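With one protein chain held back, the other chains of the complex are shown just where they sit.
Chain lettering (A, B and C) follows the sequence in which the chains are written, and residue indices restart at 1 in each chain.
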């Protein structure tokens, strides 16, 4: 159920509707808009009666939400969500670029790459401190030490940090260092982890699972929103198909599909989406052209020595060139970069 | 095996090498280049000895081809193939736009749509006279009459025609009317049909099968080339995956993947690739940005009355807008449209 | 539309209803049943009015068919179709085994393998004379000579022949030699070919395409039936997925799914379905257990020398062992082998 308040209603009115909802044992999610405030209701077992809410003072309308996802749906909020992180915007007219190494490997590497991607115009630094690896015997990331190095790179460059939280035990530690918490593809349906990041107040970047439908992706975002954290953006990173010329098949149609159904921003990761360095730039251009809200790209100053995913990391010079292409295309489709 | 001739060699020399190849029971495929001529050899059962050919007068080098596809591979021909049809180019610096209705339905519809897409800047008119339909009870196209209508539309607008040949029986009839013969996704491995169009001298547009790998697509192109028809371009039109928000999953990474392996042009069909009108424009933009050599788009003046695939046809006004977007992006990536 | 005749109605009555249908420009397909005759109607553009037919003498009921496939649907014919070929049955209580080499390579090989599979209890000999090959440079089969060799093997062993027709040009030639015409996976939607085999009176084995849904498979069978050939059985041979430990992913659930929707028999091809010799026997056992009407298995006396698909061919001794397993399982699920 979505409660739409009258225009110009006072904060007190909103607060008293929230109280009324909570008194029924339900959860209220106030959603301020440019014109008027709405309040999403979750926690009901069966359908609710709109009449029960429409008689409350200040309520314009109570609308049943037909999609299985509520808080993240366009039905509930028409306007695009725009997330602000240290002065950078994700969503709306902005086109955001997140770049950096797959894994944080050393202070030298992290700061060197951070400086290079900043100089090229990136808005965020990415880097994994906790790495999900198929093999227990592969490099698992530097952990807490890696988070420290990311903090140092932020201090040095001013770039806010995007880094992954792998499990409920380390969410709080990650949240201390990260400006944006990444939830990886393998954890898209790790519901305990989704709930936990939903209870932090850090923005969350949620990656699409390797075989997740758009509905499932939005339901996972709903898990985060249902805990009260509405600063969520999504990331298409390729899906598993028979097509074997790339590591994954980048499903760019996910971007317009998500935008029809949801107000959340969606970016694209052409590095994991293709797994091959020479595919990253053309697919990054395509992501900008298709209407994505940004890209996340892996860059390494010595890809051939990278401890993970070297073959998909761009050389810094390639990233410089990519930024030029992207800026031109993004501005063509009405984006500021 | 690829024979590279010395630079500046006479046509006679080339002809005598061709004869020498044919005398061994093999097939010779001369491939003129801007610098020098090469000759592809096919028809051998096992490996050939380079020395046998290198001693022929005028031969610079004989190179074994490691890819399973020979004539269509970059190993055999480094330069991009550019196909010319009635003054329009496909490949190289050109970005070509093929547009028109899914099926030819009537003279009025065909000519009306042809005029509209021409006015908007399309280079070719598409339209199906023979339609492959999942159900025997669906509209199967106007057949020969449809081809006549396409010829009339060409006369009226000057647009060359792209239309599908469905079987060996009708290839010759289609070749009489079509400027480019389309081989559809369902026929990508109809090898008898591939051989037959390989024996015509019409340019061929070969669509990727719904579950074909890039290697299989190039092997199918090789079937056409092996018959002596080298005017081939490819078309990505989406593949079958679990992902259910679009009719197919448009695999744009196929474009850079093909360009690494082959000299053939590749265009993208965002209409079949998505199956949804509101997805066509963003994915067409992405196709231009990823480096495709063109797009094929379905346009109908009354999509809601279309006899096939109405939900994916653009309204003429939408096509006008798409052309503007595409022109801007294509020129950004160094293409003339 | 399905016309159900009254029980015990005379042949004349049926004939006059057929005439009445044809006079309306429609096509009538009489379907004799054990209790009473039905007549399928196809060829209508829009919905038909049952009342128009129910007033004809001898008609019990006219029932609109809701499935997109008509003649092959269970709605139209409740009882399982049983096809008889030279005294062997396909469908019903029978479990049929089709075995032989992938390709006919020589008289010695064909007859040797035919004798071995007959001795082991196979009911049909398979062998490709016309081979669809991904590469134009691979062995394409012995063609007409291969068909002669198959006829000789039939004479020698009494085994009826299953062999593939690749195109409309060779259907008639194949029909002269084959007891069952195979339509391969790559041709499942070669509609011209389907129509052509629909006009022969040979039984047809239709293989599921690599990325075909069950509905599409049944629609392709409908193409054959709509031409008047009702002796059709289907074959699951694996579909394309990301799963890379086998050549294809054998989708055994297709068998019960087809049986719910259609009266046609369905067999399973574990050789192409897995592509690996050591997977063939376990998956053949599973096919028998899941309720398939038979299996088609590749056997070669010298797999390591096979001209195509050697790695998936069983040695004759392995086939002997497989037959023992299959007989036991088939009889457990109520089948006679």
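To be clear about the criterion, a residue touches a chain if its C-beta (ideal position, glycine included) is under 8 Å from a C-beta of that chain, and two chains touch if they have at least 3 such contacts.
Fair warning: this is a prediction, and the values are worked out from it, not measured in the lab.
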Full-complex contact with the absent chain, from A:90, A:219 or A:266: A:219
- prompt: For the chain left off this view, which of C:16, C:138, C:246 or C:318 is in contact with it?
  reply: C:246
Task: Spell out the interface residues on chain C facing the chain that's missing from view.
output: 211, 213-214, 239, 241-246, 249-257, 260, 273-274, 278-279, 282-283, 285-291, 325, 328-329, 332-333
Message: Could you pull out which residues of chain A are in touch with the chain that's been left out?
response: 42-44, 68-70, 132-137, 166-169, 186-187, 189-193, 195, 210-211, 215-216, 219, 222-223, 226, 239-240
Query: At which residues does chain B meet the chain that is not included here?
result: 240-242
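Just so it is clear, only the chains that are shown with their structure count from here on.
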Task: Farthest from chain C by Cα centre, which chain is it? Let me know.
output: A
- line: Here the gap between chain B and chain C, centre to centre from mean Cα coordinates and rounded to Å, is 34
Message: So the centre of each chain is just the mean of its C-alpha atoms; given that, what is the distance between chain A and chain B in Å?
response: 39
Field: Where chain A and chain C are represented by their mean Cα positions, the distance between them in whole Å
entry: 50
Query: Going by the touch rule set out above, which residues of chain C reach two or more other chains?
result: 240
